[in-house]
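Yeah, one chain of the complex is gone here, protein chain that is, but the others are all in their spots.
Let's look at chain A:
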Amino acid sequence: MTQQILPVTPVVRVQLEDFDAAAEARILSDGRTDVGALVSFVGLCRDEAGRLDALELEHYPGMAEAELRRLAGEALERWPLTGLTVVHRHGKIRPGEQIVLVVAASSHRRAAFEASDFLMDFLKTKAPFWKKEHLKDGADGSWVNARSVDQKDADRWVEQ
């Protein structure tokens, strides 16, 4: 069984606007018959038990895109994907709104599941974005602290 695997160019975007997760996923499967698995992950803004008014996402323009592209490239080297899309928003995001999208397409499910999991783990620890919380009681926002569990999640992929 010899199958020519064409190089995949990942779609990477950092934007203020919202995204359409279903439409982004469809782009990776439309018009092709070799895609057997499509995994979409959407990260949403939580209201933190009603306390949160909004998250403000600061990013490093230029490096944010570059780092996401580097991580997408690593995922493509590691798994036989047929398509990969990463969209990350910045600016003010309210509870219930979407923050981040990863879509991985592959012939088989394991690669699509693992690649999207890997991308989210590394995106959280390596992509230059920072969250600030604005609370409903009007208190001035405070920066969200990095969680050690996120680093542990990313380390799982190095130990393998």
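Rule of thumb we're sticking to: a contact is a pair of C-beta atoms (placed from the backbone, for glycine too) under 8 Å apart; a residue touches a chain by one contact, two chains touch by 3 or more; residues count from 1.
By our rule, contacts and distances are computed from a predicted model.
The chain that is not shown carries the UniProt protein name "Molybdopterin converting factor subunit 1", picked from "Chemotaxis protein CheA", "Molybdopterin converting factor subunit 1", "Sarcosine oxidase subunit gamma" or "Two-component system response regulator".
Although one chain is not drawn, the whole complex shows that of A:27, A:52, A:66 or A:135 it is A:66 that touches it.
From the options A:12, A:54, A:81 or A:99, the residue with contact to the chain not on display is A:99. Interface note for the absent chain: among A:39, A:57 or A:84, the touching residue is A:57.
Although one chain is not displayed, its contacts with chain A can still be listed: residues 43, 57-60, 62-63, 66-67, 88, 99-100, 120, 123-132, 143-146, 150.
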